Every structure is written in structure tokens, then in C-alpha cells.
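All protein chains of the complex are present and in place, except for one that has been dropped.
In this document, chain identifiers A and B correspond to the written order of the chains, with residue numbering beginning at 1 in each.
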Amino acid sequence: MSGSTRFVCLFYAITIVFILSVCWLFLSNIGYTDTRSVLELFGRPWFWKSVKLSLLTSFVTTIIAICVGIPASYALSRFNIPGKTIIDIVFASVIVLPASTIGLCLMVAFQYEPILKIQQALGFRVVHSIPSIIIAQLVLALAFGIKAWRVAFDDVNPRYEHVARSLGSSRMRTFWKVTLPLAKEGILAGIILAWTRAMAEFGAVLLFSSTFRNRHETQFSHITKFLGIDRADILPVGMWMEIEGGNIEQGIAIGFVLVIITFMSVYTLNKISGKGLQARKI
Amino acid sequence: MSQTKRSSKFIIILFVVGFLSLTLTGCGRKEKRLLFHAGAGQRSSLDEIAQVFQQRHPDVKVDFSYKGSGYFLADVTLSQEGDLYMPGEEFYLLQAADREFIADYDPKTDIAACFVPVIITPEGNPQNVRSVFDFAKPGIRVGLGDPKACAIGIWHEKIFQKAGILEKVRKNTTMDAKCIPELGNACQLKAIDATIVWATTAVLYLKDIEIIPMEPEYRELVGLPVAVLRFSQYPDEAKKLKEFILSDEGKDIFHSHAYCIDPTKTDEDMKWLVEACKASKDTSISVSEQTVGHLVKEVKRSRETRR
Partner (left out) sequence: MKKHSQLKRISWVIFFSSFVVIILAGIGFLIITNAFFLGFGDFLYYLQKSRTWINIVTTIWTASIATVLSMFIGIPVGYILSRYKFPCQKFMDTLIDLPVMVPPAAVGLFLLGLFKTFPLSGMTSILGIKVDHALPGVIVAQFTVTVSFCIRLTMASFETVSPRYEYVGRSLGASLPYTFFKITLPLAKNSLIVALIIVWARACAEWESLMLFVGGIQGRTDVMPFAVYLDFVGGKLGWALTTSMFCVLIAIVSMYAVYRIGGKAHVR
């Protein structure tokens, strides 16, 4: 066996061992839960409310991220904005901020004196409310989304846009009919990425929104009751509370639900995105 | 080929170094380390106790793990580790005793100090809370503890039950805390309008809150139990620390952090607490035994910083 073969074999071996250990990381925990407690968990209305709350907040978060993030990343990708380098550095550093810092920053920022006065004048408080979950999720979802969308727009050659423009198409039309379809793959990948990130948020929500399950019914508006998301927590927070409270079987079961959700979304992400985008993925 | 050998050797060396440094941090230290599970509310006083204790016993180091008292049961059940346990309420300790985690605990003697519940509100008391019954006013934002997680949660229920307003207070609850300082934080940041915490938690926030003593009929003193755990690695040292906590010197440290050590003097303690709250906001008041009593250290500490 030549050195080259051995070398490739070694690298392959490391890769395979790594993939197997990832599988083992999750599978080794199956022993900590059983069908009975999974069924028990599925029988709890709290769990289904939490699933609904998680899905709903993460969808709203993703939609806000799309509305704000896609135009922003288009601007960053095409125009010469002054101070672009600084903006890039700031956006990139949000990704490597700890969740606890984000949660604490949000908490302090929204309770800062002038901001608090505005909230009081408008008659509502953001902290410890359901909309606060969306704000907490938005920070990281937006940061991850922008990164992916930026790559997607950068991959579209501006020449196509110039051609379309020179043929008399308006800017709006060019954007909708040329740029977006060309960047479709990357934009979709960014949307899934942002959604997965929003689903995964735990620390910031814990600090900023606290928990909801023990609050009285009167604390929730009719809309939340109608949607069936009152007295529920988002899944990662719910999982944490179950574990800390000593209910390990059901906590692990929620963990597996989260893993399955993530697996499906990441699989879709890998399915739709080519190698180029995957390689630069954050 | 020699190139690759050299580089692979390099990789192996790096691996070995990395591995060694890992194991060395795991077991390289000779000092005896005690792991102390304590409720998050006791943090300030226990930190000071550990400091004094470590000076007397240089070979012992005390590591603290602070959480909501109720959350330790799961932790200890899983890890089977730890030397001492000090929850904020006997209820949790008895639960641990039921699972046979406790080596020795005598409910008569092993109470280090007592918690005194007080009402706290954000600075300026925006909702004008004066008594326990004001918690039932509609529209006020109240923070309660989760009885499963922390000791204060149990007492919130007991106090409001006794006052007969538990259901009404529940309706006002906008926050459900996992450990007691969370309530203090929320109050400091004005996220809630009023809550009940231990006096020792309240002194952490002297500058940003108002302290209102409770009516004596609802104010109950809550014992702070301490016990050595069965799986202690250094039971002798753990015992020594426990004895130190229960000694008069230990009790004095607790007293200076606004615990109650003599139930007959609670009213006096409350008076000092209110004075301390004033003194830390108003710098014209000089800080001494005459003005703030036993809380001199706390007031000085709170004056050192803005937050």
C-alpha cells in the first residue's frame, strides 16, 4: 500500500469515525427515554401548544428576517455603501456573540429609561411577552440569513442585470425577474438556515422572555388563546425546564423531537444547495 | 516520504500534548476541592464564608454551583456528586433525604440563619405598593417564583394563601422566576412592579429598588438548612465547613448580608434594611453603624458602582 493510499484512507477513516460519533452522540441517548414517556409527552396539551408556539414564532421571525434581510443583503452585495467594511464586520460579529450576551443586551436595552417611557406611553411591555420571543430569535436568524443571502446575491453576475436593464427592463422588474430567480437556490437556503436558527434559539429567549407555562390565563390575549399558544414555552426552553425539574425521560424526548426537526430542515437545505453554497455556509 | 513521517510525528506530538493538558487539568491538582450546591439566593454570603474558610484551610478549595434550589435534585441524581447542599428551604433538603443523598442532617441544629421576606418595588415605587394586599390590585405586574424551582416560590404561595389573595395575585403574575435573583433583576430593570424576595436578595439591589417591610403577621422566617451529602469525597472537610457555617462567626457573616439570626430582633433588622436602602441612594448620609446598623458593608459595596 503506497503512502498516498494510506493517506487517503486515514482521512477517510477520520471522516467516517466523525460521522459515526455524531450518530452515536444522539443514538446513545435513546436509552434515557422510552415509548411510555414519549406517549405521555405527546398526551400533554402543553407539549402541542409548545410545538405550535415554536413553529409560529419561528415562522414570524423568518418572515421578518426575509423582509428586512434580503433587501439589506442585496444592498450590501451591489452598492458601494460608505463604511461597508465596518458594517460587514459588525454583521459578522453578531454570529459569534454568545446567546447570553444577546439576551442580556435585549433585556437591558428594552428596559432602558427612554425606551421604557415609550413602551409605557404605548401601553405595552415587550419584556416577558410572547412578541419578545420573536425579537430574541430574530437577532441570530437575521445574522445567519444575511450571510447566506449575501453569498447568494454575490453569486449572481451583475452582468445579467445590466443586460436586462439595457433591454429596457425597469429596476424593479429586473430585480424580480432576473436577480431573484437566479439567486433562488441561495435565497431558499438562507431562509431555511434562518428558520432553523430561529427554532434553535434558547438562551436569549430564556433571559428575555422568561417562561410562560405557569402564568394565569388572564395574562394571555384572545389571539394567543385562539391560536392555542397560551401557557406554553418554545421547545428548547421547555426541554431545559423538564430536565432541570428532574423529568429526564420527557426532556430527552423533546430533545429528539428537536433533532428530528433540525435533521429534516438541514437535509432539505443540503438537497437544494449546491456544493459551492454548502462550502461557504456558516 | 520522510516529509510525511515528520509531519505525522508532529501531529502525534500535538495530540499527545493536547491530551496531556486535558488530563492534567482533570486530576493534576492536589488541593481538596469541595463542591457546594447552594441556592442562588445565598450567593453573596456564601462567597464570603468560603473566602474566610479557605484562608483558614489553605489546602481546601470550595467550588460553588448556584442554581434555583429545586433544580439540584435532578442535577445531583444524575451526577451523584457534591459535598454539601444548602437549598433555600427545608422542603428540598427533605426530598433529597428521601432519596438518601444526605449523610447527616438534624433539623433542630443545622439551620444556619433565617430568611426574612420583604416586598421590593422598582425605584420610586410606581404602583405605590405598601402592603401584601396591594399585590391583588388589578393591573399591577407581579413576579412570582416557580415553586418547583426555587424556595421563594413555595413561600409566595404560602404568604398569599394566608392573605387569601393567591388567585388574584396569580392573575397579575407576568413573570415566573427560576431562581430568586431573577425577581430582583426584573425589579431592578423595572420589568415588574412588585415582588416578594428575601431581605438578603434585596440588599443586592439597594440602589435601584425600594424595600417595604411586610406586615409581621404574614412575615415568616424561613430556616436555611445545610447538610453534607452522602457521596462527599472529603467528608471531614465538608463537616468542618458545615461547622464553620453554623458557628457564631459564620452566623455573623450571614447577619451582615441581611439574614436574620435572632428572630426576636427581626423588626430592628427591617428598620436597618429600610435605612440602608435610603443611605445607598442618598450619598449625603454617612455610612456607619449608627445609620445603617449591620448592613455597613452592603451599603458601601452598593455605593462603589452605579449598577
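Brief remarks on what is shown
The working rule: a residue touches a chain if its C-beta (ideal position, glycine included) is under 8 Å from a C-beta of that chain, and two chains touch if they have at least 3 such contacts.
The model shown is predicted, which means the values in this text are computed figures rather than measured ones.
Put simply, the missing chain touches A, B once the whole complex is considered. When the whole complex is considered, the residue among A:108, A:163 or A:223 that touches the unshown chain is A:108. Taking the complete complex into account, B:185 is the one of B:121, B:172 or B:185 that touches the chain left out. For chain A, the residues in touch with the chain missing from this view are 2-4, 7-8, 10-12, 14-15, 18-19, 22-26, 28-29, 31-32, 68-69, 71-72, 74-76, 78-79, 81, 85, 87-102, 104-106, 108-109, 112, 115, 139, 142, 146-147, 150-151, 154, 171, 196, 199-203, 207, 235-236, 239-240, 243-244, 251-252, 255, 258-259, 262-263, 265-267, 269-271, 275-276, 278-282.
Not every partner is drawn; the one left out touches chain B at residues 1, 3-4, 7, 11, 14-15, 18, 21-23, 25-27, 35, 40, 43-44, 47, 63-67, 75, 78-79, 81, 178-179, 181-182, 184-185, 188-189, 201, 204-205, 304-307.
The definition used in the following text is that only the chains that are shown with their structure count from here on.
Against chain B, in their complex, chain A makes its touches with residues 3, 7, 107-108, 111, 116, 125, 127-128, 210-216, 218-219, 241, 243-248.
Those residues of chain B whose C-beta lies close enough to touch chain A in the complex are 1, 4, 67-68, 70-71, 73-75, 77-78, 141, 144, 146, 148-149, 170-178, 182, 186, 189-191.
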